[in-house]
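Let me begin by handing over the structure; questions about it come next.
This part shows chain A:
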Amino acid sequence: EGHAEEVKLGIILGYTGPIESLAGHMADGAEEAMSEVTESGLLLGGATVTPVRADTGCIDNALATSNTERLIAEGISGIVGGDCSGVTGAMLQNVAIPNGMVMVSPSATSPALTTVEDNDLFFRTAPSDAREGEVMTEVLMDRGIESVALTYTNNDYGKGLADAFQTAFEAAGGEVTISTAHEDGKADYSAEVGALSAAGGDILVVAGYLDQGGLGIIRAALDTGAYDQFVLPGGMVGDSIVENVGADLNGSFGQIAGSGGDGAAKMTELGEAGGYDGTSPYTPESYDAAALIMLAMQAAGSMDPADYGPMITSVANAPGEEIYPGELAKALQILADGGEIDYVGGSAVELIGPGESAGTYREIEVKDGAIETVGFR
Partner candidate 1 sequence: MRGVGLYLLVGALIVGTGLMQGWNTALLILNMGLVSAIMALGVNLQWGIAGLFNIGVMGFVALGGLAAVIVSMPPTTEAWAAGGWQIVGGLAMGAATVVAAVFVWKRAPAQWRIWGTVAVVIAGFVLYRQVMPGGMAAVEAVNPAGTGYLGGLGLPVLIAWPAGGLLAAGAAWIIGKTALGLRADYLAIATLGIAEIIIAVLKNEDWLSRGVKNVIGIPRPVPYEVELQANPDFVATAEGFGLTPILASSLWVKLSYTMLFAAVLIVLLVLAQAALKSPWGRMMRAIRDNEVAAEAMGKDVKGRHLQIFILGSAICGLAGAMMTTLDGQLTPGTYQPLRFTFLIWVMVIVGGSGNNFGAVLGGILIWWLWVQVEPIGGWLLSVVSAGLPDGSLVQERLLAGAPHMRYLTMGLVLIFVLRFAPRGLIPER
Partner candidate 2 sequence: MTGDEAEPMLIGDMMTGGYGKGADILHECTIAVDAGQIAVIVGPNGAGKSTAMKAVFGMLTVREGAVRLDGEDITALTPQDRVAKGMAFVPQTSNIFTSMTVEENLEMGAFLRRDGIAQTMEQIYELFPILREKRRQAAGELSGGQRQQVAVGRALMTEPRVLMLDEPTAGVSPIVMDELFDRIIEVARTGISILMVEQNARQALEIADKGYVLVQGRNAYTGTGAELMADDEVRRSFLGG
Partner candidate 3 sequence: MITVETLVKSFGGFKAVDGASLTIAEGSITGLIGPNGAGKTTLFNVIAGNLKPTSGRVLMQGEDITGLPPHELFHKGLLRTFQIAHEFSSMSVRENLMMVPAAQTGETIWKAWLSRGRIREEERALAQKADEVLDFLTISHLAEEKAGNLSGGQKKLLELGRTMMVDARIVFLDEVGAGVNRTLLGTISDAIQRLNRERGYTFCVIEHDMDFIGKLCDPVIVMAEGHVLAEGKASEIMQNEDVIEAYLGTGLKNKVAAQA
């Protein structure tokens, strides 16, 4: 009793730099999970969980590693982060692994990270690109669409998803008329939209972020009348896009990681109550990342990364009772009582192979200015 009064968790994300507008919401999501656990008073016999934020700049490997090293010196017991794949790799190789620290990234999707010798220390709650590419192909094929134009945000997530999708789609007999990158945060996307339009295609697949270049592309495409329907992968699905684009988005569809339960809806509610955007990309994943760490600690009965690291997969996967956002207290209790849980969370977490998420997907469609779930895959 009382042997663990305080558990510090690092939330190391790019609060400045290219995805600064996402990082704040992500951190809020992770902190939500932590305060939920603290309030429950159930973790390791009543420990409080204290979040410690540090910046990666998203693009600054050296800054990210220094900050991670600093937090480790401050005595954190786990890391939610990093965000961009580049810095995540650097943090992992140069700090986390040498120090034996557990790191759960909510957003780094680079397949290259799969192959790192991570000693059971690195996990991701972001779904794998390969799986999403297949799901997206199914969605399109079921709707009878066989020719698409494709644009992706020029980073490992966008590129990875685009590659995976193109392979799957073409294998299924579809045609990708053009696959072209867009840079986030640029001033103007007329050239990209011009090219996408000229190449033709029944619909435009936008593998980007809903408040970055992806939004810019959709706006410009609608404005010029180049496309009026879009396929929206996970990074593009969220309330803000419907708000920002308006009625013109009606009829667009896509998919986002999420299971039969209403994890994502719960996240939205939590976000509304907590004053942040629960639908912002990777916010549910961040909540889940934090939750997994704490649940694993509970399952291992220890806050030592060496002890709880190996438990992460078991709390994330079946068998056990399904756990959704807002139910962490329940989960902690079950674990304390020696039961088993299957954490689902806001992003339908399912860890496969080398610690990656392979969840189910929720197919969505925009109807009357709102995102509606039309099925699961």
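Candidates were picked such that all candidates are chains of the complex that A comes from, given by their letters.
Here is the rule we go by: a residue touches a chain if its C-beta (ideal position, glycine included) is under 8 Å from a C-beta of that chain, and two chains touch if they have at least 3 such contacts; residues count from 1.
The model shown is predicted, which means the values in this text are computed figures rather than measured ones.
Participant: Would you mind flagging which of 1, 2 or 3 touches chain A in the complex?
Facilitator: Only one candidate touches chain A in this complex, namely 1.
Participant: Residue numbers of chain A touching candidate 1 in their complex, please.
Facilitator: 15-18, 20, 24, 53-55, 57-63, 65-67, 69-70, 72-74, 84-87, 89-90, 93-94, 97-100, 110-117, 119, 130, 154-156, 158-160, 163-164, 181
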